[in-house]
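The structure under discussion appears below in the form of structure tokens.
Complex shown without one protein chain; remaining protein chains in place.
Order of writing sets the chain letters: A and B. Residues in each chain are counted from 1.
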Amino acid sequence: MVTKVIRLAALLMALLLLAGCAEKIESTEKIEQNASLEQEYPISEETKRCLGCHEKYTPGIVADWRESRHARVTPAEALKKPPLERRVSGERASEYRNVVGCYECHSLNVEKHADAFQHFGFKLMVVVSPEDCRTCHSVEVEQYMRSTKAYAYDNLAKNPVYSQLVNATISMKRVEGAQVITGEVEENTREETCFGCHGTVIKVAGYKDVYRGGLRVTVPDLRGWPNQGVGRINPDGSRGACTSCHPRHGFSIEIARKPYTCAQCHLKPDVPAWNVYKESKHGNIFFSKGEGWDFEHVPWVLGKDIKAPTCAACHNALLVNEMGEVVANRTHDFGERIWIRLFGLIYAHPQPRHGATYKIKVYDPTLNAELPLPSSLSMEYASDYLISPQEMYIRKENMKRICKTCHSTDWVDKHFSKFEKTVNATNAMTYEATKLMLKAWEAGIADDSNLFDEYLEKLWVEQWLFYGNTVRYASAMTGAHDYQSFMLGWWDMSKNLKHMESIVENK
Amino acid sequence: MVTKVIRLAALLMALLLLAGCAEKIESTEKIEQNASLEQEYPISEETKRCLGCHEKYTPGIVADWRESRHARVTPAEALKKPPLERRVSGERASEYRNVVGCYECHSLNVEKHADAFQHFGFKLMVVVSPEDCRTCHSVEVEQYMRSTKAYAYDNLAKNPVYSQLVNATISMKRVEGAQVITGEVEENTREETCFGCHGTVIKVAGYKDVYRGGLRVTVPDLRGWPNQGVGRINPDGSRGACTSCHPRHGFSIEIARKPYTCAQCHLKPDVPAWNVYKESKHGNIFFSKGEGWDFEHVPWVLGKDIKAPTCAACHNALLVNEMGEVVANRTHDFGERIWIRLFGLIYAHPQPRHGATYKIKVYDPTLNAELPLPSSLSMEYASDYLISPQEMYIRKENMKRICKTCHSTDWVDKHFSKFEKTVNATNAMTYEATKLMLKAWEAGIADDSNLFDEYLEKLWVEQWLFYGNTVRYASAMTGAHDYQSFMLGWWDMSKNLKHMESIVENK
Partner (left out) sequence: MVTKVIRLAALLMALLLLAGCAEKIESTEKIEQNASLEQEYPISEETKRCLGCHEKYTPGIVADWRESRHARVTPAEALKKPPLERRVSGERASEYRNVVGCYECHSLNVEKHADAFQHFGFKLMVVVSPEDCRTCHSVEVEQYMRSTKAYAYDNLAKNPVYSQLVNATISMKRVEGAQVITGEVEENTREETCFGCHGTVIKVAGYKDVYRGGLRVTVPDLRGWPNQGVGRINPDGSRGACTSCHPRHGFSIEIARKPYTCAQCHLKPDVPAWNVYKESKHGNIFFSKGEGWDFEHVPWVLGKDIKAPTCAACHNALLVNEMGEVVANRTHDFGERIWIRLFGLIYAHPQPRHGATYKIKVYDPTLNAELPLPSSLSMEYASDYLISPQEMYIRKENMKRICKTCHSTDWVDKHFSKFEKTVNATNAMTYEATKLMLKAWEAGIADDSNLFDEYLEKLWVEQWLFYGNTVRYASAMTGAHDYQSFMLGWWDMSKNLKHMESIVENK
């Protein structure tokens, strides 16, 4: 009898535990999800109605959301966590006692949205903007609004020099005789290329009917859509798209912390951050061992959750060490930790004071003109618009604190010393190419009405936009030496200069 | 005493359960394998004899096979599954009551195989062809046989224009004086390059002896081997190689569904599907979260098994939603879901009606000749050979159904509208480059006896084969904006045109 009881108990336990084991192999996120299944998920009545149809019509969206933290925690609960563990910052979060479902976001501040529409009895909008996310994530949105990302549309569209580059690159061309004539830039091409990353202006052109499963649904007819660019101008007038890095409808912190996210825009040949990371020692460790790391944990514990940095670790995540001491505060102003802007325009320069870089002006003595650039062609900086040497020093020391979690003080100092020398060397190489270009403009070999539309001018652009940037990004990430040498780096800087010389000489 | 019994039982259970847990961390495939260990695996006597030696001589092959579904399920059982879950389609599968081992495949239809040989008392062949796989996978093979993949050898080898391109690219060159003379194409180079992907012709040149572990074994002496190209001409006269995507000897559906497989051939700079996917939002999600997805499940459940598409999802897999409704039927005619062929020859064009594209002809008014191309140099389409606008519409709507699992109707409509505008823009840019090229041929600056062998001609080729394709692939995959702008996309289209102009002008 006793044996029978034991057998039964054992069997029961075996079943229970096997089920438990099975769950264990799921991701951390899933584990929490399963744990929560026993709790109540307070879903609002409105969201339940959304789900009623959308579970059928857009099941992928719903499935993504169901796995998300939004579907499993109420803002009011989330706000009760200890400060370092919090994922919400807006005091208004405390008012939300349901999980964050369809209705909670798509009806927020709808009165400010030009894309508002009536949808089965609800007034909703299509595009949820950072101003809406601000309800629960106010600190993050506030930081973001100071960043160059938030101004990415204006910074490109309102800068006449950059517009010349845009036009030269993506305009339609036509050939007449043997001549290439520059035509117009198609709106569609703008949205597919530069403004795909920088963000479009979303406008409501009217309303249209769409049909799904026999149902007619009237929706706003948007222009500049779809787009998830970082500086998108939204129908409520706000700037930015949180979904650039936290893709719909999971809004995962894990994805945002993985370098694949940054790889969407920060790419070879102009901003090869991702390409260089891949070949760096840090990249090597991430790809080899990263599968077992915790990309969900808040705060992010260096040496425990992760063993080597990803982009997010150095540039924006809240980092602590294993003793719980803060190594770096979270910021969604992605330039806030940076002291030198590596991206040459046309030289690497001190980080701008504010994200709205289209307001920067510098006097250019060679062209005898004011240019909307952080540096003149002869490398004078627009210092009034750029951070001070003191601020540069402070930021560098803050960054070093992150590095020192794993590297000795001297190692870190020497790394940044090498890096600064490399910045100077590439700026000097750009300067020499620019001298050659100025010579060509002066001699009439090229025409400076558009600085970027002739073959020689395009070679010059590659010198700073591709090769100078490549060398600097590679240096910043402690490595990628072969990349820096031969892959659009020093090899091309030297070859290109000789190519430019051969053209100037022959003409 | 009771305590002792409990302790013993507990210990036993602990051991059992720990073992159980250990198994849980294995892949789904492994779990099923372990479950099946308790079943009988009916292995044929013939295959057992194969294994007797090959377990020792080629253990890696055997290990791969042992983990495969072929080693664990009999075709007869596999055929009993509900239709949507089936991985076999041939009625003849019901005749096979042993698992699919060495002998089952390598002796199939051996009488039709020129590569048949006697091997330790069995008549076997080296190359298992799609005609052999047809026994159990008849629907898939039937579909494949209509595809451009099946005709990949003929489409390249029998098209005189493409042959000019092949010859100009991979022929041996010799320098006489300061002149580059085009020589012959080496057979080996053909097989290493173009026909590595397109497929070789496998011929039996005789028999040869090989030695292994002191044993002499006589085997067919094959030409065009080894090769796994998609349009391989096999020793039984059939076309194709299932192993292009389902590598030997696991024949995994998981591998075929992962984008790394397509990456073997669909690569930058000419077909940058893989490169663009990596930098797209879908790629970002796959690389960040895909490790936990189910790449084995049939049918593939969108939103459950996977949260973002891989190549296979959009182009060939059987997809259902979580309600079990079919979103897309399985097809192994990889062009069947496509309406616009992005790969410019030289313009993007409506998808060919049939995979045997070498039969396509178009009248070219500028050259006053009939060309074996889907479009003339002046962009007239070979409409008789291409699908109709009606068929294009149907296919586009079918593709949209996949997108709409996760995206709203309007989002999807607008995406494809952008995409079509981009196709037109790139075709227009190709047209202008072609005008310049025609001018050069006309003026004797270049010689059109081979359209692709001079420096200027090669620049022209890059305009459509590299840059036009890049922009279109990037647009199709909803993103890769920076890639489309600078990485062999718009930047190069514009620069290259000016480069061509400078050459034409100087001559």
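The rule we apply is simple: a contact is a pair of C-beta atoms (placed from the backbone, for glycine too) under 8 Å apart; a residue touches a chain by one contact, two chains touch by 3 or more.
Since this is a predicted model, take the numbers as computed values, not measurements.
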item	value
Full-complex contact with the absent chain, from B:94, B:138 or B:228	B:228
Residue among B:264, B:383, B:398 or B:424 that touches the chain left out of view	B:264
Residue in contact with the excluded chain [from B:168, B:382 or B:474]	B:168
Where the unshown chain meets chain A, residue by residue	2, 5-6, 9-10, 13, 16-17, 20-21, 24-25, 278-281, 283-285, 287-289, 291-292, 302-304, 307, 321-323, 404-411, 413-415, 418, 421-422, 425, 428-429, 432-433, 435-436, 439-440, 471, 474-475, 478-487, 489-491, 494-495, 497-499, 501-502, 504-505
Absent chain, residues of chain B that touch it	2-3, 6-7, 10, 13-14, 17-18, 21-22, 24-27, 30, 56-64, 126, 168-175, 177-180, 186, 188-189, 191-197, 208, 210-212, 217, 219, 221-222, 225-226, 228-229, 247, 250, 252, 254-255, 258, 260-261, 263-271, 291, 453-455, 458, 466, 503, 506
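In this text, only the chains that are shown with their structure count from here on.
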item	value
Gap in Å, rounded to a whole number, between the CA centres of chain B and chain A	33
